[in-house]
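All protein chains of the complex are present and in place, except for one that has been dropped.
For subunit A:
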Amino acid sequence: MTKTYPKASRPSLDNVSVSIEKGEFVFFIGPSGSGKSTIIKMLLHEVTPNKGRVVVNGKDVTSMRSWKRPHFRRSIGCVFQDFRLLPNRTAYENVAFALEVIGKTKAVARRVVPEVLELVGLGGKEHRYPHELSGGEQQRVAVARAFVNRPLILLADEPTGNLDPDTSIEIMRLLDRINRTGTTVVMVTHDSNIVNQMRRRVIEIESGRIVRDQARGVYG
C-alpha cells in the first residue's frame, strides 16, 4: 500500500506490503519520519492508504465507513509513549472508564478490572492517581486499559520511550506475557536494547520503504 499525505513531497509509505500473522510479536523500527507511525494509524483506521488495502482481523478496513470505526477499535488495544491516562481518575477508574464507555456495566468492571491490574503487576495500587505512580507503573495502567477488553491486537507506539532501561524491560516482559495469551503485538520503537534482547520479528522501514524484514532479528 501507499500513503501520501497532502502537501508531502514524497509518500510516507511507498508500496509497502506486510503481513502479520495472528499471535505474532513484531517490531517496527526505523528513523523518525520513516513511516512507522503511519502504519499504526492505518491499523487504527485513522488514515486510509491512497493505494492498496489494509486488512485487520480479516476485515478490509480500507473502505470501512467511519461510523463503524468505534466498534472496530474495540478489537485493538493501544499503548503510547505518553501513557494518556486521565489525571483525575485512579488506576482502577482509568481502566474501568475504558470498559464503561463501550457499554460494559459497573458489575463487569468490578470483576474484570482488579484481575487485569493484578496481571500487569499493580495489585494493591488500584486506588492511586497517576501522579502518585511512577512512569513504569503509569504505563502498566495504560497496558491494563489496552488489554482489559481482551483485544486481538495490541498496538504499542514507543511504549518505553519515556522510561528508564530497567523499567522498559519490565514493560517488555509484560507485553511478552500478553503476547503469550495469543494477542498479536505490534510495537514501534527506537530502543535497540529492547529489540536485541527480545529477538522477535523486526521490520525496518526507511523513507517509506521496507528495507529489512527478519524473523528473530536485532536492531542492526
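Following the convention adopted for this analysis, a contact is a pair of C-beta atoms (placed from the backbone, for glycine too) under 8 Å apart; a residue touches a chain by one contact, two chains touch by 3 or more; residues count from 1.
Going forward, contacts and distances are computed from a predicted model.
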Among "Sodium-dependent bicarbonate transport family permease", "OB-fold domain-containing protein", "Cell division protein FtsX" or "Porin family protein", the UniProt name of the subunit that does not appear here: "Cell division protein FtsX"
From A:R84, A:R110 or A:R199, residue that would touch the chain that is not displayed: A:R84
Per the touch definition above, residue among A:H71, A:R111 or A:R180 touching the missing chain: A:H71
Given A:I29, A:L43 or A:A98, the one touching the chain that is not displayed: A:A98
Residues belonging to subunit A that touch the chain removed from view: 67, 69-74, 76, 78, 84, 86-87, 97-98, 100-103, 105-106, 145, 149
